[in-house]
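To start, the structure under review is shown below, and the notes come after it.
Heads up, one of the protein chains got dropped from this complex, but the rest are sitting where they should.
Should a chain be cited, it is by its letter among A and B, assigned in written order, with residues numbered from 1 in that chain.
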Amino acid sequence: MATQETTGDQLGRDAALRLQQLKGRLFEVALVAATLVGIVSLLALFAQIGSDAFQPESASATWFLVYLGTLVAPTAAFTLYARRRPAVRETNALAFAAVFGGLLLSAVTYVVVESLSPYDVFIYAAFAAVPPAVVVAYDRTTDGWAYTGPAIPASILVGIAAAALLYDVVRGPIGIAAGWIMYFGLVTVPAALLIGTLTASRRGRRSGIVVGGLVAGGGLAVAAASIVAGTNASLLVVFFSLFAVPTGYVLWRSVRTDPAGRVGVAGPFVLLGGALLGAAVVSQFGIQNPDTFLTPNLLLQSWDGLRAGNAGVYPQIVGSIVIVGFMAVLAFPVGIGAAVYLEEYAPDTGIRGRLATLLEINISNLAGVPSVVYGLLGLALFRRTLGLGTGVVISAAGTLGLLILPIVIVSTQEALRSVPDALRQGSYGMGASRWQTLREVVLPEAIPGTLTGTILALARAIGETAPLVIIAVATTKYSPPSGLFGSATALPLQIFAAASNAKPEFRHGVVPAAAVVLLILMLLMNATAIVIRNKYARET
Amino acid sequence: MSSESDEATPLRRSGFVVRKERFYGRLIATCAVLTIAVTVGIVLALSGQALSFWSQISPIDFFTGTNWSPVIANDYGVLPLVSGTLLVTVFSALIALPTGLAAAIYLSEYASDQARSILKPALEILAGVPTVIYGYMALVYITPFFKGIFPSLRTFNVLSASIVVGIMIIPMVSSISEDALSAVPDSLRQGGYGLGSTKFDVSTKIVVPSATSGIVASYVLAVSRAIGETMAVTMAMGMSPQMPYFPNVTQNLAESGQTITAAMVQIASADSLGSGPTYEAMFALGMTLFAITLTMNVLAELVRRRFREEY
Partner (left out) sequence: MARSHDADTDRITRRKSLAAIAGAGALGLAGCTSDGSDGSDGSDGGSESISGDIRISGSSTVYPVAQEVTRSFAEQNPDVDFNLSRDGSGGGFENVFIPGDSDINNASRPIADDELQRCRDNGIEPVEFFVARDALTVVVNNDADFIDSITLEDIATIWSPDTAPEQWSDVNSDWPDEPFDLYGPASTSGTYDYFTETVIGETEADQPIREDFEGTEEDDLIAQGVQGNVAALGYLPFAYYVNNPDSVKALSLSVDGSDPVEPSLEGAASGNYPLARPLFFYGNMNMIQEKDHLQTFLEYYINEADEEYIAENIGYVPSNSDMVDANLANLEAAAAGEYEYEPISTRD
């Protein structure tokens, strides 16, 4: 009610109000500061380690100017231009993902398949792919078959078993073919099929066949050209199939379907082109490079404990990737299965309900068990009980897989919980069974959340050292692991060993450089998780 | 898939489909039960040699002894190691718990979408940095920095180790607490605003208390991780276990020490004899650590269920 207020009352009220506002603002500032404290400290530490790794003080000013002109300025200009236009921004982001994702995928595929032997991989892949293809064809022609669902995984297993049995027979004859033919079969053929199918679904069968044929033909042409030129045919075939073709497809479609955002596709090429141009100028004019250990040597050579400039961690990088890859294959299915059980199948009450509660408590406890204890578990399980050798890839992958299993389960549970119940009920209402609902409705919705959590767990596992020390994984190897039962090696172990090298240039030069490589691997994985999460984010 | 239903009785599924369902159900249940197998495996893996150790060294001496010096003095008192672990855990929690909660409140109540989309991934990176690198950075960058301020700081000290462990566990607190805070229904907030509260009041007096169980869960997870941290403390804290200094608590920060986990790694990579009580001590320590984290998690789960709010 409006009453007579004295000026004094009014001033008093305003003062109290302003005090509250001040308190609120201070609180908000304190919150922001707290949020930033960890991030800023870490950035400061990264800056230090990066500076030790790159040694920027040793580069001449001209070096900085060159790269400023060729790389930084054009990229910055392009980014500013793209920021204002949402269409351009989107195609730019897509182009970056395609280009760098393609480059990374090609590199990793080539390196891993090459270590495991392309012939072995091809044999197993071919044997594993034929039976399910037969099943799918049969399913198509007979208008649906009740047994298709379980038949496909079963046929894959049959194929792999057949490969194992017939390996010795087949290996000899297959070995006659050149390496690039294996890669052709492994990557070019699936790429052609994929692109062909995508085109067919959009523009009809004939276009699909034509495009698929073009891709296959292109692969052959690349191989032929590189054989003539004497370069590495396998590598180029892989880059063609996993980088050039997908990137070309994605970019071509962007350009065709989004005329406004067409310019965006140039983004990654501005960056790459600028970097290459800068490198060319620097080497042409003999400008002083930074005296860094982060060189291609580090990435491509094997270890040398005496000559810091010669030391490389290629086997360890491949080893870490291989271990993490197997670890994901082991932990992902079991983790998803357990989470699905706990969220979808387990009742809330009764004996089963109490069992489910017990399982959940157990899992949250396992998430907190120290990594050293998992190392001891791995030692007992894989060494003593299963009798595998010391420090083999599968022991390392298994031990680390057990380590991240609880994390995968918990993040999958969270993802499943976030799927609205209405979707499930709708599916049941249409007569679908529980498994069908899971397969068609719930899991597809939950996969992005699961993937995010798993990739973050993988990023953490790639840096784990203690369990590997306990299961006696080799610190130094001069070649990457050759298979599941071959001996493993990992990047963090070599870093840890190099930190006690007597020579200072190792402790203060090679170690930060290798640490930066490990950090980049981790950041790449984190970035992938973020991209997936952003792409599939649901409006809640 | 519609062809799977039986024509005669349209609402009943064919026998095969039912069996398929059950098979898938069992397969999935097996995955879940596997997790119990992991715990059982851990207990089995540790108990054999742990029990053998405790048959040679009296458990009383182990749990109450104040000197951990297995090779020099044949002393197996675990208290210095427990004290080392406790010091690191407490100091890193002092760093991480308030910071993480503050970050969670900011992200869930105050931050704009754009800010959140940058800060959340940034915090996740904190958790992903390999612990070897944290240890290296603690030793090579943080310790010299603090030595410049406090010259009496030893090369190996609890402070640097606690700082990196604290940074490492901030994301655990912040992301789980943020989920808990976001799950508080908006109606509670709106009710508070409707009564004339400020944002500060609503956040601190309504939202945070409602999300207590989730926040406590995040604290427990973070503290468990701090207890189990190995490489960072091994590299930054040294290998000289000692009992804490009491009246002057902050002096402990400047001294070195050894945690349970660091002692385990030291035994695993030792030049000394690989068998006998020195080696088996590693399993006894693992068992102790496992028991500690198990107790903490069970207690926390009980607390969580007791205080959980149903919306």
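Quick notes
Assume contacts are C-beta pairs under 8 Å (C-beta built on N, C-alpha and C of every residue); 3 or more make two chains touch, one makes a residue touch a chain.
Values in this document were obtained by computation on a predicted structure and should not be read as measured data.
Of the listed residues A:L36, A:V72, A:A87 or A:I152, the one in contact with the hidden chain in the full complex is A:I152. Residue A:F326 is the one among A:F326, A:Y374 or A:W435 that touches the chain not shown.
Within the set A:I195, A:A233 or A:L294, the residue that contacts the chain not displayed is A:A233. Between the chain not shown and the residues A:L359, A:A474 or A:L491, the one that touches is A:A474.
Against the chain not shown here, chain B presents residues 69-74, 154-156, 238-240, 256, 266-276, 279.
In the full complex, chain A touches the hidden chain at residues 112-113, 116-121, 123-125, 127-129, 132, 136, 143, 152-153, 156, 159-160, 163-164, 167, 171, 175, 178-180, 190, 194, 197, 201, 233-234, 302-306, 325-326, 329, 379, 383, 389-391, 393, 440, 472-479, 482-487, 489, 497, 499-504, 507.
The rule is short, and it goes like this: only the chains that are shown with their structure count from here on.
Put simply, the C-alpha centre of chain A and that of chain B have 25 angstrom between them.
Of all the residues in chain B, the ones that touch chain A in their complex are 1, 3-4, 13-14, 16-17, 20-21, 23-25, 27-36, 38-39, 41-42, 44-46, 98-99, 102-103, 105-107, 110, 117, 119, 121-133, 136-137, 140-142, 163, 167, 170-171, 174, 179, 198-200, 203-204, 220-221, 224-225, 227-231, 235, 261, 264-265, 268-269, 282-283, 286, 289-290, 293-294, 296-298, 301. Of all residues in chain A, only 20-21, 23-24, 27-28, 30-32, 34-35, 37-39, 41-42, 45, 48-49, 143-144, 146-147, 149-150, 333-338, 340-342, 345-346, 358-359, 361-377, 379-381, 402, 405-406, 409, 414, 433-436, 456, 459-460, 462-466, 469-470, 492, 495-496, 499, 508, 511-512, 515, 518-519, 522-523, 525-526, 529-530, 534 touch chain B in the complex they form.
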